[in-house]
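Left out: one protein chain. Kept in place: all the others.
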Amino acid sequence: MNVTFTLLDWLWVALFLLLMIGSGVLFYRLGKRSESDFFLAGRGLPWWLPASSVYATHTATDTPMWITGVIYQHGMAGIWYTFFSAWAAISSFVSTRIFRRSLAYTQAEWNVVRFTGLGSELLRGWMAGWQFFMNMFVLGWVGIAMGKVCEFLFGWPTWIGLISFSLVCAIYVLAAGYWGVVMADFQQGIIAFLVIMIVSFWGIFVAGGPTGIIDKLAALDMMERINPFAFTGWWSGSFPAAWFVTMLIIAVLGGFGMGTSIDWYVEAQRIQSAKSVRDASYSIWWGTLLGLVRNSVWAVSILAFFVLFPGMTETADYEMGWFRLGFDYLPAGMLGFFFAAILAIHLSTISSHLNLGALYATRDLYQHYVNPKADEKKLVQVGRISTVILLLGSFFYGLMMEDITSWLIFALWIMAAGIWLPNILQVIWWRFNAWGYLSAWIANLGFSWLVVWILPELGVIPELLDYQQFWLLMLLGALVFIPVTYLTKPESMDHLVHYYVMSRPIGWWGPVRREAERRGLITPAGDLAGLAAELSRPDDAKRK
Amino acid sequence: MNQGLATVIGMTIAYAASFLGLILAWRSYKKHHSQEEEKP
Partner (left out) sequence: MPFIRRTWTAIEADEWTKEDWIAIILSPLSYVLLTLGVALSLLLLWYGYVMLIVGIILTAVLHWVIDPKLKAISAEYEKKQQDYLYELEEKVRWKHFTREEE
């Protein structure tokens, strides 16, 4: 389809882009003050700012395509695919709290706070390299989605949509760093949320409203599509209940760990930019909830699209469904507003990953490993140079490697399966050490290839369903990292005690806790009971 | 480009980046370690 824009439409777009670049100029002075300002907005944000950034960043151009895909395919049950972000439910009150107390700029830096010695440094280097690549990759992936949207709408070659808007975004990220990102995210979050609601409700209205959708589903004999628990059986089919349970476990229990979802690495930056532990918790909880509620509204509007256009079999046809609701049915003059919202969705994701990738390059790779004596001015300069490298790298990924990008998404998910458990253990188990964790990362490299591609290709094992791959990879990983952990020394008790007192982790930390109590760094639990009884007495009784 | 080759190239780049980070960390650790040992 080709959409024709009126002057009013282009005016909306121009106004929006000016607003975004303006935020870069406005916060330029704050961003350049120090490394902490360029990457964490000086660690002083109230919870609602990082919350809006959590929401805006995880609303990308490809998100409506992906959600349309799963809802069109599975009906309301497809909403569980979007529930992966629910790791934030437990994390907000557990791992977010612990991570905020570590003060680490990045998840890579966290490794040297939690572990010690060579192992911790190797982990930091490994993770920093991985994240620098990952952010470049995500930028390319999201960028090409924007290229496709512009091709779909205006018939432009994909490179125009990819390059032009990422360049606009780079202006305010280069100027103001994370200050620019988070301030623009706040505006983008509001615009995107409003427009997603308007377009979705418009689509529902066009399909005859809620009763119209249900009547049409009944006429199509597809009422199971409104049932969120309509699975294809327990163990088999396109969406077995076993996969639903697996996804729920990955998401919910994953909240005890750090890095159990790929989104954690983005959230880690938001957590540290919050002004207090409480602000960090609420930013993750509310930002994620807003995303979940948005998914619910999207899901219903995609059911509306389904009853308007049932029977599509090609993913490429139906994945643009939500965009079609907007561009096919919104009145003239509103199209530009809709496109401006799509830009908001796009820029908020691009800006976050540009700044986050630059953070790993600057803090972990450059400052820690290349030039530890660098001053603040130099670090901000390196931050800007890294941002440009990421931008150029993302063009390469987006333009030259579209095929790789699409397959890598799956590969990366599988990658995450083998380190899901170690990601939790690093938080909740004192004995888990750097060597165990590093071995899990490296072993998973081999196992994921074997289980997903090589062994099925050779006919040694059948092709496994998603949930089978997850559990098998988890088990295989454990067969490596548990022996490695026990065969190597625990982290030094001095280091663990220091970490424990600072972060106060949850879980199995008995020996470390006892040592901290012995050293007088923590009040013993028994003494606390007395303190509690004292506190619960009325004030006047205490005075007596 | 076929699916398998695309995945191989993509994953190779991902792991090459990680190993580069790892090597950088190792060199840096050794450098600081030896500096400490040289001190009287």
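A and B label the chains in the order they appear, each numbered from 1.
FYI, a contact is a pair of C-beta atoms (placed from the backbone, for glycine too) under 8 Å apart; a residue touches a chain by one contact, two chains touch by 3 or more.
What you are looking at is a predicted structure, and each value in this text was computed from that prediction instead of being measured.
Visitor: From the list A:Thr68, A:Thr116 or A:Ser439, which touches the chain that is not on show?
Guide: Final answer for the missing-chain contact: A:Thr116.
Visitor: Just one of A:Val300, A:Leu335, A:Val380 or A:Val427 touches the chain that is missing; which is it?
Guide: Spelled out, the listed residue whose C-beta touches the missing chain is A:Val300.
Visitor: Pick from A:His74, A:Lys216 or A:His495: which residue touches the chain that isn't shown?
Guide: Among A:His74, A:Lys216 or A:His495, only A:His495 touches the chain that is not shown.
Visitor: Touching the absent chain: which residues on chain A qualify?
Guide: Within chain A, the residues touching the omitted chain are 76, 79, 83, 86, 89-90, 92-94, 97, 101, 103-104, 109, 112-113, 116-117, 204, 210-211, 213-214, 226, 228, 252, 255, 276-279, 281, 285, 288-289, 292-293, 295-297, 299-300, 303, 363, 367-368, 372-373, 495, 502, 504, 506, 523, 525, 528, 531-533, 535-536.
In this section, only the chains that are shown with their structure count from here on.
Visitor: If you average the CA atoms of chain A and of chain B, how far apart do the two points sit, in angstrom?
Guide: 24
Visitor: Which residues, counting only chain A, touch chain B once they are in their complex?
Guide: Per the touch definition, chain A meets chain B at residues 118, 121-122, 124-130, 132-134, 137, 364-365, 368-370, 401, 403-408, 411-412, 441, 445, 449, 453.
Visitor: List the residues on chain B that touch chain A in their complex, please.
Guide: 1, 3-4, 6-7, 9-11, 13-15, 17-29
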